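Left out: one protein chain. Kept in place: all the others.
When the chains are written out, they are named A and B in that same order, and each has its own residue count from 1.
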Amino acid sequence: MTALGRNLRAIRARAWIRVVAANRELSWLLFDTLLPALATAGYIFVYRALGAPAAYEAYVVLGGVMTAFWMNVLWGMAAQFFWEKDMGNLDIYMMAPISRMSILLGMAVGGMLGTAMRSTVILALGLVVFRIRFEVSGLAAAAGIFLLSLTALYGLGMMLSSLFLLFGRGAQRWATVAQEPVYLVSGFYFPLRDLGFPLAAASASLLPLALGLDAIRQTALGPGTGFLPVHVETAALAALAALFLLCARRTLQAMESRAKREGSLTLKWE
Amino acid sequence: MDSAIRTADLTRTFRKPAGRGLPPSEFRALDGVTLDVRPGELFGLLGPNGAGKTTLIKILCTLLYPTSGLVEVCGLDVVRDCERVRERINMVSGGEPSGYGLLTIREQLWVFSQLYGLTTAAALSRIDRMIAQYGLAKDAGTRINRLSTGMRQKMNLIRGFMTNPSVLFLDEPTLGLDAHIARHARGFIREWMAEDRTRTLLLTTHYLAEAQDLCDRVAIIHDGQVKACDTPANLIAAHRGGAVYEVSLAGLNGAAESLRATPGVTVSGLATDAARGSTTLRFTLPDDSALPAALQSFCSLGGKVLNLSKHQVTLEDVFVAIAGRSLGTDGENA
Partner (left out) sequence: MKRFAASVRTGFALTWKKETNWGSPASWIPWMLIRPVAGAMILWLMAGAAGNPAGFLAPAWFGNAAFQFVPIALGGMAMTVIEDRERYQMFKYIALSPSGVVPYLAGSALARSVFSALGVTVLVATGLFALNLELPQVRPLALALSGILGLVAVTSLGLAIAGIALHVARHGDLMAESIGGVFFLLSGAVFPIDLLPVWVRPLAFASPVTWWLESLRRSVGLSFNRVLSPVPDAAILGILAGFAVLCVVLAGVVWSLSLRRARWRGLLDTTTAG
(Lines give C-alpha, C1' and ligand atoms only; values in the text may rest on other atoms or scores of the structure.)
Protein backbone atom coordinates (compact mmCIF):
# COMPACT_ATOMS: atom_id res chain seq x y z
CA MET A 1 0.00 0.00 0.00
CA THR A 2 1.41 3.37 -0.99
CA ALA A 3 1.70 6.21 1.50
CA LEU A 4 -1.04 8.09 -0.38
CA GLY A 5 -3.40 5.14 -0.23
CA ARG A 6 -2.71 4.66 3.44
CA ASN A 7 -3.40 8.32 4.16
CA LEU A 8 -6.62 8.30 2.16
CA ARG A 9 -7.77 5.28 4.11
CA ALA A 10 -6.86 7.03 7.35
CA ILE A 11 -8.89 10.10 6.39
CA ARG A 12 -11.88 7.94 5.54
CA ALA A 13 -11.63 5.91 8.74
CA ARG A 14 -11.32 8.95 11.03
CA ALA A 15 -14.23 10.66 9.26
CA TRP A 16 -16.27 7.49 9.55
CA ILE A 17 -15.90 7.47 13.35
CA ARG A 18 -17.51 10.91 13.52
CA VAL A 19 -20.40 9.93 11.31
CA VAL A 20 -21.11 6.70 13.17
CA ALA A 21 -20.78 8.30 16.60
CA ALA A 22 -23.11 11.12 15.56
CA ASN A 23 -25.69 8.63 14.35
CA ARG A 24 -25.52 6.68 17.60
CA GLU A 25 -25.95 9.66 19.92
CA LEU A 26 -28.43 11.97 18.30
CA SER A 27 -28.38 14.53 21.10
CA TRP A 28 -25.99 16.62 18.97
CA LEU A 29 -28.92 17.46 16.70
CA LEU A 30 -30.35 19.46 19.57
CA PHE A 31 -27.25 20.85 21.26
CA ASP A 32 -25.08 21.39 18.22
CA THR A 33 -27.63 22.30 15.59
CA LEU A 34 -31.02 23.51 16.67
CA LEU A 35 -30.13 25.49 19.79
CA PRO A 36 -27.20 27.43 18.24
CA ALA A 37 -29.51 28.33 15.35
CA LEU A 38 -31.86 29.91 17.85
CA ALA A 39 -28.99 31.99 19.27
CA THR A 40 -28.35 33.31 15.77
CA ALA A 41 -32.00 34.27 15.59
CA GLY A 42 -31.43 36.33 18.74
CA TYR A 43 -28.99 38.57 16.87
CA ILE A 44 -31.52 39.06 14.07
CA PHE A 45 -33.99 40.33 16.64
CA VAL A 46 -31.36 42.75 17.93
CA TYR A 47 -31.25 44.37 14.49
CA ARG A 48 -35.04 44.41 14.41
CA ALA A 49 -35.06 46.15 17.78
CA LEU A 50 -32.58 48.65 16.36
CA GLY A 51 -34.73 49.21 13.29
CA ALA A 52 -31.78 48.34 11.04
CA PRO A 53 -32.19 47.65 7.29
CA ALA A 54 -33.02 44.04 6.33
CA ALA A 55 -29.53 43.54 4.87
CA TYR A 56 -28.15 43.50 8.40
CA GLU A 57 -30.30 40.52 9.24
CA ALA A 58 -28.76 38.73 6.29
CA TYR A 59 -25.33 39.59 7.70
CA VAL A 60 -26.27 37.76 10.87
CA VAL A 61 -27.46 34.67 9.00
CA LEU A 62 -24.25 34.44 6.97
CA GLY A 63 -22.24 35.07 10.12
CA GLY A 64 -24.14 32.27 11.86
CA VAL A 65 -23.38 29.89 8.98
CA MET A 66 -19.67 30.68 9.16
CA THR A 67 -19.71 30.30 12.96
CA ALA A 68 -20.67 26.67 12.45
CA PHE A 69 -17.54 26.07 10.37
CA TRP A 70 -15.35 27.95 12.79
CA MET A 71 -16.65 25.78 15.64
CA ASN A 72 -15.94 22.63 13.62
CA VAL A 73 -12.41 23.79 12.86
CA LEU A 74 -11.64 24.86 16.39
CA TRP A 75 -13.35 22.22 18.54
CA GLY A 76 -13.93 19.43 16.06
CA MET A 77 -10.43 19.46 14.63
CA ALA A 78 -7.80 21.68 16.24
CA ALA A 79 -8.66 20.71 19.81
CA GLN A 80 -9.10 17.05 18.96
CA PHE A 81 -5.47 16.01 19.45
CA PHE A 82 -5.88 17.18 23.02
CA TRP A 83 -8.98 15.02 23.47
CA GLU A 84 -7.41 12.04 21.73
CA LYS A 85 -4.49 12.22 24.12
CA ASP A 86 -6.77 11.90 27.11
CA MET A 87 -8.67 9.04 25.53
CA GLY A 88 -5.46 7.10 24.98
CA ASN A 89 -5.74 7.25 21.18
CA LEU A 90 -3.06 9.81 20.38
CA ASP A 91 -0.27 7.25 20.88
CA ILE A 92 -1.93 5.02 18.32
CA TYR A 93 -2.20 7.78 15.73
CA MET A 94 1.28 9.10 16.36
CA MET A 95 3.00 5.78 15.85
CA ALA A 96 0.95 4.86 12.78
CA PRO A 97 2.66 5.36 9.41
CA ILE A 98 0.41 8.23 8.35
CA SER A 99 0.49 11.99 8.19
CA ARG A 100 -0.99 13.89 11.13
CA MET A 101 -2.77 16.07 8.59
CA SER A 102 -4.71 13.03 7.40
CA ILE A 103 -6.10 12.47 10.86
CA LEU A 104 -7.03 16.12 11.18
CA LEU A 105 -8.60 16.11 7.75
CA GLY A 106 -10.56 13.00 8.67
CA MET A 107 -11.91 14.71 11.76
CA ALA A 108 -12.86 17.78 9.76
CA VAL A 109 -14.56 15.79 7.00
CA GLY A 110 -16.43 13.68 9.56
CA GLY A 111 -17.47 16.79 11.44
CA MET A 112 -18.92 18.21 8.22
CA LEU A 113 -22.09 16.22 8.80
CA GLY A 114 -22.85 18.20 11.93
CA THR A 115 -21.51 21.43 10.53
CA ALA A 116 -23.47 21.19 7.31
CA MET A 117 -26.59 20.40 9.29
CA ARG A 118 -26.06 23.36 11.63
CA SER A 119 -25.38 25.80 8.83
CA THR A 120 -28.31 24.50 6.79
CA VAL A 121 -30.66 24.97 9.72
CA ILE A 122 -29.40 28.54 10.22
CA LEU A 123 -29.75 29.28 6.53
CA ALA A 124 -33.22 27.76 6.44
CA LEU A 125 -34.19 29.79 9.49
CA GLY A 126 -33.06 32.93 7.71
CA LEU A 127 -34.80 32.13 4.45
CA VAL A 128 -38.04 30.68 5.76
CA VAL A 129 -38.69 32.35 9.12
CA PHE A 130 -36.97 35.69 8.65
CA ARG A 131 -37.55 35.88 4.89
CA ILE A 132 -34.04 37.01 4.08
CA ARG A 133 -33.26 37.39 0.39
CA PHE A 134 -29.93 36.84 -1.34
CA GLU A 135 -28.85 38.02 -4.79
CA VAL A 136 -29.14 34.91 -6.92
CA SER A 137 -26.65 36.22 -9.48
CA GLY A 138 -23.92 36.36 -6.86
CA LEU A 139 -24.50 32.93 -5.38
CA ALA A 140 -22.06 31.02 -7.60
CA ALA A 141 -19.27 33.43 -6.80
CA ALA A 142 -20.23 33.32 -3.14
CA ALA A 143 -20.02 29.52 -3.19
CA GLY A 144 -16.54 29.69 -4.76
CA ILE A 145 -15.35 32.16 -2.15
CA PHE A 146 -16.90 30.02 0.55
CA LEU A 147 -14.85 26.98 -0.58
CA LEU A 148 -11.70 29.06 -0.67
CA SER A 149 -12.47 30.37 2.81
CA LEU A 150 -12.95 26.84 4.08
CA THR A 151 -9.57 25.76 2.67
CA ALA A 152 -7.85 28.64 4.44
CA LEU A 153 -9.88 28.06 7.57
CA TYR A 154 -8.99 24.37 7.78
CA GLY A 155 -5.35 25.24 7.13
CA LEU A 156 -5.54 27.61 10.08
CA GLY A 157 -7.20 24.88 12.14
CA MET A 158 -4.36 22.48 11.37
CA MET A 159 -1.87 25.09 12.50
CA LEU A 160 -3.83 25.57 15.68
CA SER A 161 -3.91 21.82 16.28
CA SER A 162 -0.13 21.87 16.60
CA LEU A 163 -0.57 24.24 19.53
CA PHE A 164 -3.03 21.85 21.11
CA LEU A 165 -0.52 19.06 20.56
CA LEU A 166 2.13 20.89 22.51
CA PHE A 167 0.23 22.97 25.05
CA GLY A 168 -2.75 20.68 25.67
CA ARG A 169 -5.04 22.15 28.25
CA GLY A 170 -3.39 25.57 28.08
CA ALA A 171 -4.28 25.80 24.39
CA GLN A 172 -7.81 24.69 25.13
CA ARG A 173 -8.29 27.42 27.70
CA TRP A 174 -6.96 30.04 25.29
CA ALA A 175 -9.21 28.83 22.52
CA THR A 176 -12.18 29.15 24.87
CA VAL A 177 -11.05 32.63 25.85
CA ALA A 178 -10.67 33.63 22.21
CA GLN A 179 -14.14 32.50 21.13
CA GLU A 180 -16.03 35.80 21.49
CA PRO A 181 -13.03 37.93 20.45
CA VAL A 182 -12.88 35.92 17.21
CA TYR A 183 -16.60 36.49 16.69
CA LEU A 184 -15.95 40.17 17.26
CA VAL A 185 -12.97 40.69 14.99
CA SER A 186 -14.42 38.47 12.26
CA GLY A 187 -17.49 40.67 12.04
CA PHE A 188 -19.86 37.71 12.38
CA TYR A 189 -22.83 39.93 13.20
CA PHE A 190 -21.95 43.29 11.64
CA PRO A 191 -20.00 44.62 8.65
CA LEU A 192 -16.27 44.11 9.03
CA ARG A 193 -15.47 47.70 8.12
CA ASP A 194 -17.37 48.91 11.23
CA LEU A 195 -14.37 47.68 13.23
CA GLY A 196 -12.36 50.58 11.84
CA PHE A 197 -9.61 50.16 9.28
CA PRO A 198 -6.67 49.13 11.51
CA LEU A 199 -8.54 46.40 13.38
CA ALA A 200 -10.40 45.20 10.29
CA ALA A 201 -7.13 45.03 8.34
CA ALA A 202 -5.40 43.12 11.13
CA SER A 203 -8.31 40.72 11.39
CA ALA A 204 -8.46 40.23 7.61
CA SER A 205 -4.76 39.44 7.53
CA LEU A 206 -5.01 36.70 10.14
CA LEU A 207 -8.50 35.28 10.03
CA PRO A 208 -9.77 33.81 6.79
CA LEU A 209 -13.20 33.92 8.35
CA ALA A 210 -13.24 37.71 8.36
CA LEU A 211 -12.15 38.05 4.75
CA GLY A 212 -14.29 35.19 3.49
CA LEU A 213 -17.41 36.38 5.25
CA ASP A 214 -16.95 39.92 4.00
CA ALA A 215 -16.45 38.75 0.43
CA ILE A 216 -19.40 36.36 0.60
CA ARG A 217 -21.63 39.12 1.97
CA GLN A 218 -20.63 41.39 -0.87
CA THR A 219 -21.35 38.78 -3.53
CA ALA A 220 -24.52 37.36 -2.02
CA LEU A 221 -26.04 40.58 -0.71
CA GLY A 222 -24.64 43.18 -3.04
CA PRO A 223 -21.77 45.62 -2.55
CA GLY A 224 -21.99 48.61 -0.27
CA THR A 225 -20.69 47.65 3.10
CA GLY A 226 -17.63 45.62 2.11
CA PHE A 227 -14.24 46.22 3.66
CA LEU A 228 -12.15 45.67 0.50
CA PRO A 229 -13.13 44.95 -3.13
CA VAL A 230 -14.16 41.30 -3.61
CA HIS A 231 -11.31 40.49 -6.01
CA VAL A 232 -8.76 41.76 -3.49
CA GLU A 233 -10.33 39.73 -0.71
CA THR A 234 -10.44 36.62 -2.92
CA ALA A 235 -6.79 36.95 -3.82
CA ALA A 236 -5.88 37.47 -0.18
CA LEU A 237 -7.92 34.40 0.78
CA ALA A 238 -6.09 32.28 -1.80
CA ALA A 239 -2.78 33.49 -0.43
CA LEU A 240 -3.86 32.77 3.15
CA ALA A 241 -5.05 29.29 2.17
CA ALA A 242 -1.70 28.42 0.63
CA LEU A 243 0.23 29.96 3.48
CA PHE A 244 -1.76 28.25 6.22
CA LEU A 245 -1.58 24.81 4.61
CA LEU A 246 2.14 25.14 4.13
CA CYS A 247 2.70 26.44 7.63
CA ALA A 248 0.40 23.79 9.12
CA ARG A 249 2.69 21.00 7.91
CA ARG A 250 5.72 22.77 9.28
CA THR A 251 4.21 23.71 12.61
CA LEU A 252 2.81 20.24 13.14
CA GLN A 253 6.25 18.75 12.59
CA ALA A 254 7.92 21.35 14.78
CA MET A 255 5.46 21.05 17.63
CA GLU A 256 5.52 17.26 17.48
CA SER A 257 9.30 17.30 17.70
CA ARG A 258 9.20 19.69 20.61
CA ALA A 259 6.56 17.62 22.39
CA LYS A 260 8.71 14.50 21.93
CA ARG A 261 11.74 16.29 23.29
CA GLU A 262 9.85 17.58 26.30
CA GLY A 263 7.96 14.34 26.81
CA SER A 264 4.55 16.01 26.63
CA LEU A 265 3.24 14.20 23.54
CA THR A 266 1.62 11.43 25.52
CA LEU A 267 1.22 13.23 28.83
CA LYS A 268 -2.37 12.74 29.94
CA TRP A 269 -4.86 14.46 32.26
CA GLU A 270 -3.27 17.86 32.27
CA MET B 1 19.50 -7.01 9.51
CA ASP B 2 21.41 -8.23 12.55
CA SER B 3 19.24 -6.63 15.18
CA ALA B 4 15.52 -6.03 15.36
CA ILE B 5 16.07 -3.52 18.14
CA ARG B 6 19.36 -1.96 19.09
CA THR B 7 20.13 0.69 21.66
CA ALA B 8 23.57 1.88 22.71
CA ASP B 9 24.19 4.09 25.70
CA LEU B 10 20.61 5.36 25.53
CA THR B 11 19.77 8.08 28.02
CA ARG B 12 16.56 9.98 28.58
CA THR B 13 16.14 12.76 31.10
CA PHE B 14 13.00 14.71 31.96
CA ARG B 15 13.04 18.25 33.24
CA LYS B 16 10.93 18.94 36.27
CA PRO B 17 9.85 22.59 36.31
CA ALA B 18 10.50 24.70 39.39
CA GLY B 19 7.96 24.11 42.12
CA ARG B 20 7.08 26.11 45.20
CA GLY B 21 10.47 27.15 46.49
CA LEU B 22 12.13 24.33 44.59
CA PRO B 23 14.53 24.93 41.70
CA PRO B 24 14.01 23.09 38.40
CA SER B 25 15.53 19.63 38.43
CA GLU B 26 16.23 16.72 36.11
CA PHE B 27 15.08 13.16 36.38
CA ARG B 28 17.02 10.48 34.53
CA ALA B 29 14.50 7.84 33.41
CA LEU B 30 16.99 5.88 31.29
CA ASP B 31 20.66 5.84 32.02
CA GLY B 32 23.03 4.35 29.46
CA VAL B 33 20.75 1.53 28.27
CA THR B 34 22.42 -0.83 25.80
CA LEU B 35 20.32 -3.63 24.33
CA ASP B 36 20.39 -5.85 21.29
CA VAL B 37 17.24 -7.77 20.39
CA ARG B 38 17.58 -10.27 17.56
CA PRO B 39 14.92 -10.81 14.86
CA GLY B 40 12.48 -13.54 15.87
CA GLU B 41 13.13 -13.05 19.54
CA LEU B 42 10.54 -12.64 22.29
CA PHE B 43 12.42 -10.29 24.54
CA GLY B 44 11.33 -9.27 28.02
CA LEU B 45 12.06 -6.09 29.93
CA LEU B 46 11.58 -6.87 33.56
CA GLY B 47 11.48 -4.21 36.22
CA PRO B 48 9.38 -2.57 38.91
CA ASN B 49 7.13 0.44 38.34
CA GLY B 50 9.19 3.50 37.48
CA ALA B 51 12.17 1.46 36.30
CA GLY B 52 12.10 3.09 32.85
CA LYS B 53 10.35 0.34 30.85
CA THR B 54 7.57 2.49 29.41
CA THR B 55 9.99 5.33 28.63
CA LEU B 56 12.10 2.90 26.64
CA ILE B 57 9.07 1.57 24.76
CA LYS B 58 7.92 5.10 23.94
CA ILE B 59 11.31 5.92 22.49
CA LEU B 60 11.34 2.73 20.44
CA CYS B 61 7.83 3.50 19.17
CA THR B 62 8.88 7.01 18.00
CA LEU B 63 6.66 8.70 20.60
CA LEU B 64 9.53 10.22 22.54
CA TYR B 65 13.00 11.40 21.62
CA PRO B 66 16.02 10.03 23.40
CA THR B 67 18.21 12.59 25.13
CA SER B 68 21.33 10.84 23.85
CA GLY B 69 22.53 7.50 22.52
CA LEU B 70 21.73 5.29 19.57
CA VAL B 71 18.28 3.78 19.06
CA GLU B 72 17.42 1.61 16.06
CA VAL B 73 14.42 -0.50 15.18
CA CYS B 74 14.70 -2.82 12.16
CA GLY B 75 18.04 -1.18 11.44
CA LEU B 76 16.43 2.28 11.19
CA ASP B 77 17.13 5.24 13.45
CA VAL B 78 13.96 6.03 15.41
CA VAL B 79 14.50 9.78 15.21
CA ARG B 80 15.79 10.20 11.66
CA ASP B 81 13.78 7.45 9.98
CA CYS B 82 10.71 7.57 12.19
CA GLU B 83 8.25 7.29 9.31
CA ARG B 84 9.86 4.11 7.99
CA VAL B 85 10.07 2.71 11.52
CA ARG B 86 6.33 3.26 11.95
CA GLU B 87 5.57 1.11 8.93
CA ARG B 88 7.22 -1.82 10.70
CA ILE B 89 5.98 -1.56 14.27
CA ASN B 90 2.93 -1.55 16.48
CA MET B 91 2.41 -1.19 20.21
CA VAL B 92 -0.17 -2.23 22.78
CA SER B 93 -0.29 -0.88 26.31
CA GLY B 94 -1.96 -2.66 29.17
CA GLY B 95 -4.10 -1.02 31.82
CA GLU B 96 -4.91 2.07 29.75
CA PRO B 97 -8.19 2.46 27.93
CA SER B 98 -8.14 3.54 24.30
CA GLY B 99 -10.59 3.66 21.45
CA TYR B 100 -13.96 5.23 20.83
CA GLY B 101 -16.69 4.26 23.27
CA LEU B 102 -19.49 4.37 20.73
CA LEU B 103 -17.84 2.00 18.24
CA THR B 104 -18.11 -1.79 18.39
CA ILE B 105 -15.07 -4.07 18.68
CA ARG B 106 -15.17 -4.94 15.00
CA GLU B 107 -15.59 -1.30 13.90
CA GLN B 108 -12.85 -0.15 16.23
CA LEU B 109 -10.39 -2.67 14.86
CA TRP B 110 -11.30 -1.79 11.28
CA VAL B 111 -10.63 1.90 11.97
CA PHE B 112 -7.16 1.19 13.31
CA SER B 113 -6.40 -1.25 10.49
CA GLN B 114 -6.95 1.61 8.05
CA LEU B 115 -4.09 3.58 9.56
CA TYR B 116 -1.82 0.81 8.31
CA GLY B 117 -3.34 0.72 4.85
CA LEU B 118 -5.06 -2.67 5.01
CA THR B 119 -7.82 -3.03 2.45
CA THR B 120 -11.24 -3.31 4.05
CA ALA B 121 -11.72 -6.88 2.81
CA ALA B 122 -8.34 -8.03 4.11
CA ALA B 123 -8.78 -6.16 7.38
CA LEU B 124 -12.24 -7.55 8.09
CA SER B 125 -11.23 -11.08 7.22
CA ARG B 126 -8.21 -10.85 9.54
CA ILE B 127 -10.26 -9.17 12.27
CA ASP B 128 -13.02 -11.79 12.11
CA ARG B 129 -10.49 -14.61 12.27
CA MET B 130 -8.68 -13.12 15.25
CA ILE B 131 -11.88 -12.15 17.05
CA ALA B 132 -12.99 -15.78 16.80
CA GLN B 133 -9.54 -17.08 17.75
CA TYR B 134 -9.46 -14.93 20.89
CA GLY B 135 -12.97 -15.75 21.99
CA LEU B 136 -14.60 -12.43 21.19
CA ALA B 137 -16.84 -13.59 18.33
CA LYS B 138 -20.12 -13.16 20.20
CA ASP B 139 -19.07 -9.69 21.42
CA ALA B 140 -17.86 -8.40 18.06
CA GLY B 141 -20.89 -6.08 17.86
CA THR B 142 -20.57 -4.81 21.42
CA ARG B 143 -19.67 -1.16 21.93
CA ILE B 144 -16.28 -0.50 23.50
CA ASN B 145 -17.76 1.39 26.46
CA ARG B 146 -19.57 -1.77 27.49
CA LEU B 147 -16.56 -4.10 27.49
CA SER B 148 -14.92 -5.63 30.52
CA THR B 149 -11.23 -4.94 31.14
CA GLY B 150 -10.28 -8.39 29.88
CA MET B 151 -12.29 -8.10 26.67
CA ARG B 152 -10.89 -4.64 26.05
CA GLN B 153 -7.35 -5.91 26.43
CA LYS B 154 -7.99 -8.84 24.09
CA MET B 155 -9.22 -6.29 21.55
CA ASN B 156 -6.09 -4.21 22.08
CA LEU B 157 -3.90 -7.24 21.51
CA ILE B 158 -5.72 -7.95 18.25
CA ARG B 159 -5.12 -4.32 17.28
CA GLY B 160 -1.41 -4.87 17.70
CA PHE B 161 -1.30 -8.30 16.04
CA MET B 162 -3.56 -7.62 13.05
CA THR B 163 -1.25 -5.18 11.27
CA ASN B 164 1.42 -7.88 11.19
CA PRO B 165 4.29 -5.69 12.40
CA SER B 166 7.91 -6.80 12.15
CA VAL B 167 8.41 -5.62 15.71
CA LEU B 168 5.61 -5.52 18.22
CA PHE B 169 5.90 -3.74 21.56
CA LEU B 170 3.71 -4.89 24.41
CA ASP B 171 3.85 -2.61 27.43
CA GLU B 172 2.55 -4.49 30.48
CA PRO B 173 0.02 -6.41 28.35
CA THR B 174 -1.54 -8.31 31.25
CA LEU B 175 -1.72 -5.44 33.72
CA GLY B 176 -4.99 -5.55 35.66
CA LEU B 177 -6.14 -8.83 34.13
CA ASP B 178 -7.22 -11.78 36.24
CA ALA B 179 -5.06 -14.92 36.21
CA HIS B 180 -7.32 -16.73 33.73
CA ILE B 181 -7.44 -13.93 31.15
CA ALA B 182 -3.73 -13.21 31.67
CA ARG B 183 -2.97 -16.85 30.86
CA HIS B 184 -5.08 -16.55 27.71
CA ALA B 185 -3.27 -13.37 26.73
CA ARG B 186 0.08 -15.09 27.13
CA GLY B 187 -1.25 -17.90 24.98
CA PHE B 188 -2.17 -15.41 22.23
CA ILE B 189 1.28 -13.88 22.38
CA ARG B 190 2.91 -17.28 22.01
CA GLU B 191 0.61 -18.23 19.11
CA TRP B 192 1.26 -14.96 17.31
CA MET B 193 5.00 -15.42 17.60
CA ALA B 194 4.78 -19.05 16.46
CA GLU B 195 2.90 -18.08 13.27
CA ASP B 196 5.94 -16.35 11.81
CA ARG B 197 9.45 -16.93 13.09
CA THR B 198 10.71 -13.57 11.77
CA ARG B 199 8.47 -11.58 14.10
CA THR B 200 10.09 -9.84 17.03
CA LEU B 201 8.30 -8.97 20.21
CA LEU B 202 9.47 -6.77 23.04
CA LEU B 203 7.43 -7.14 26.16
CA THR B 204 7.67 -5.16 29.37
CA THR B 205 6.34 -6.60 32.56
CA HIS B 206 6.78 -6.62 36.27
CA TYR B 207 5.30 -10.10 36.49
CA LEU B 208 8.22 -12.50 36.90
CA ALA B 209 6.27 -15.59 35.93
CA GLU B 210 5.23 -13.90 32.71
CA ALA B 211 8.81 -13.07 31.81
CA GLN B 212 10.04 -16.53 32.74
CA ASP B 213 7.16 -18.21 30.93
CA LEU B 214 7.26 -16.23 27.67
CA CYS B 215 10.61 -14.70 26.99
CA ASP B 216 13.58 -16.06 25.07
CA ARG B 217 15.74 -13.47 26.78
CA VAL B 218 15.13 -11.03 29.59
CA ALA B 219 16.74 -7.73 30.56
CA ILE B 220 16.35 -6.72 34.17
CA ILE B 221 15.95 -2.95 34.29
CA HIS B 222 16.11 -0.96 37.49
CA ASP B 223 16.52 2.78 38.09
CA GLY B 224 16.84 3.31 34.34
CA GLN B 225 19.76 0.92 33.95
CA VAL B 226 19.98 -2.58 32.50
CA LYS B 227 21.32 -4.63 35.38
CA ALA B 228 21.40 -8.01 33.61
CA CYS B 229 20.44 -9.46 30.24
CA ASP B 230 20.28 -13.11 29.27
CA THR B 231 17.94 -16.06 28.91
CA PRO B 232 15.93 -16.74 32.08
CA ALA B 233 17.78 -20.08 32.43
CA ASN B 234 21.20 -18.46 32.15
CA LEU B 235 20.27 -15.69 34.57
CA ILE B 236 19.18 -18.28 37.10
CA ALA B 237 22.23 -20.44 36.49
CA ALA B 238 24.51 -17.47 36.92
CA HIS B 239 22.80 -16.49 40.13
CA ARG B 240 25.44 -16.45 42.78
CA GLY B 241 23.03 -16.34 45.67
CA GLY B 242 23.57 -20.04 46.27
CA ALA B 243 20.70 -21.69 48.09
CA VAL B 244 17.09 -20.61 48.36
CA TYR B 245 15.06 -21.73 51.40
CA GLU B 246 11.53 -21.34 52.58
CA VAL B 247 10.70 -21.59 56.28
CA SER B 248 7.34 -21.55 58.09
CA LEU B 249 7.38 -20.29 61.65
CA ALA B 250 4.70 -20.39 64.33
CA GLY B 251 3.62 -17.14 65.96
CA LEU B 252 6.76 -15.15 65.59
CA ASN B 253 6.76 -11.43 65.01
CA GLY B 254 10.01 -9.82 64.02
CA ALA B 255 11.41 -12.96 62.38
CA ALA B 256 12.00 -11.19 59.07
CA GLU B 257 13.86 -8.32 60.70
CA SER B 258 15.99 -10.76 62.68
CA LEU B 259 16.76 -12.77 59.55
CA ARG B 260 17.61 -9.66 57.52
CA ALA B 261 20.13 -8.70 60.19
CA THR B 262 21.98 -12.00 59.70
CA PRO B 263 25.07 -11.51 57.50
CA GLY B 264 24.81 -12.93 53.95
CA VAL B 265 21.04 -13.48 54.07
CA THR B 266 18.68 -11.85 51.54
CA VAL B 267 14.95 -12.09 52.29
CA SER B 268 12.96 -12.33 49.06
CA GLY B 269 9.48 -13.13 50.29
CA LEU B 270 7.28 -12.80 53.36
CA ALA B 271 3.77 -14.13 53.86
CA THR B 272 1.70 -14.27 57.05
CA ASP B 273 -1.23 -16.56 57.72
CA ALA B 274 -3.28 -14.83 60.41
CA ALA B 275 -5.69 -17.77 60.80
CA ARG B 276 -2.90 -20.21 61.60
CA GLY B 277 -0.73 -17.61 63.27
CA SER B 278 2.22 -18.53 61.08
CA THR B 279 4.78 -16.65 59.03
CA THR B 280 6.47 -17.95 55.87
CA LEU B 281 9.80 -16.49 54.81
CA ARG B 282 11.73 -17.06 51.59
CA PHE B 283 15.43 -16.28 51.77
CA THR B 284 18.67 -16.75 49.90
CA LEU B 285 21.96 -17.84 51.46
CA PRO B 286 25.46 -17.63 49.97
CA ASP B 287 25.73 -21.42 50.58
CA ASP B 288 24.23 -24.14 52.77
CA SER B 289 26.79 -23.59 55.54
CA ALA B 290 25.05 -20.33 56.43
CA LEU B 291 21.79 -22.14 57.27
CA PRO B 292 22.49 -22.75 61.01
CA ALA B 293 23.15 -19.04 61.56
CA ALA B 294 19.93 -18.16 59.76
CA LEU B 295 17.89 -20.65 61.79
CA GLN B 296 19.55 -19.43 64.97
CA SER B 297 18.40 -15.87 64.19
CA PHE B 298 14.74 -16.73 64.77
CA CYS B 299 15.15 -19.71 67.11
CA SER B 300 16.87 -17.35 69.52
CA LEU B 301 13.65 -15.30 69.53
CA GLY B 302 11.71 -18.34 70.67
CA GLY B 303 10.25 -19.16 67.26
CA LYS B 304 9.07 -22.64 66.39
CA VAL B 305 9.95 -23.97 62.90
CA LEU B 306 6.94 -25.66 61.33
CA ASN B 307 8.51 -26.44 57.99
CA LEU B 308 11.79 -25.86 56.19
CA SER B 309 12.42 -26.57 52.52
CA LYS B 310 15.08 -25.88 49.92
CA HIS B 311 13.99 -24.51 46.52
CA GLN B 312 15.11 -24.01 42.94
CA VAL B 313 16.33 -20.47 42.23
CA THR B 314 13.73 -18.46 40.29
CA LEU B 315 13.87 -15.24 38.35
CA GLU B 316 12.41 -13.54 41.44
CA ASP B 317 15.49 -14.56 43.43
CA VAL B 318 17.71 -13.27 40.65
CA PHE B 319 15.81 -9.99 40.60
CA VAL B 320 16.12 -9.60 44.38
CA ALA B 321 19.84 -10.27 44.22
CA ILE B 322 20.29 -7.67 41.47
CA ALA B 323 17.86 -4.97 42.54
CA GLY B 324 18.13 -5.50 46.27
CA ARG B 325 14.33 -5.67 46.55
CA SER B 326 11.45 -7.90 45.60
CA LEU B 327 8.91 -7.13 42.88
CA GLY B 328 6.35 -8.74 45.17
CA THR B 329 3.83 -9.32 42.38
CA ASP B 330 4.72 -12.69 41.02
CA GLY B 331 1.72 -14.47 42.35
CA GLU B 332 -0.85 -11.89 41.38
CA ASN B 333 -0.89 -12.60 37.72
CA ALA B 334 0.02 -16.24 37.42
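Going forward, contacts are C-beta pairs under 8 Å (C-beta built on N, C-alpha and C of every residue); 3 or more make two chains touch, one makes a residue touch a chain.
None of the values given here were measured: they were computed from a predicted structure.
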| item | value |
| --- | --- |
| Candidate in contact with the missing chain, chosen from A:Ala22, A:Leu207 or A:Met255 | A:Ala22 |
| Residue, one of A:Ala3, A:Ala116, A:Ala141 or A:Leu184, that touches the chain absent here | A:Leu184 |
| Residue among A:Ser137, A:Thr176, A:Ser205 or A:Gln253 that touches the chain left out of view | A:Thr176 |
| Interface with the unshown chain - residue positions in chain A | 17-18, 20-22, 24-25, 27-28, 30-32, 35-36, 38-43, 45-52, 56, 71, 75, 83, 86-87, 89, 114, 169-170, 173-174, 176-181, 183-184, 188-191, 194-195, 269-270 |
| Hidden partner interface residues of chain B, rising order | 97, 100-103, 145-146 |
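Keep this in mind: only the chains that are shown with their structure count from here on.
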| item | value |
| --- | --- |
| Distance between chain centroids, defined by C-alpha means - chain A, chain B (Å) | 45 |
| Complex contact set, residues of chain A against chain B | 1-2, 5-6, 9-10, 12-14, 16-17, 20-21, 24-25, 87-89, 91-98, 257, 260-263, 265-266 |
| Complex contacts: residues of chain B adjacent to chain A | 14-15, 58, 61-65, 83, 86-87, 89-91, 93, 96-100, 102-103, 107, 110-112, 114-119, 159 |
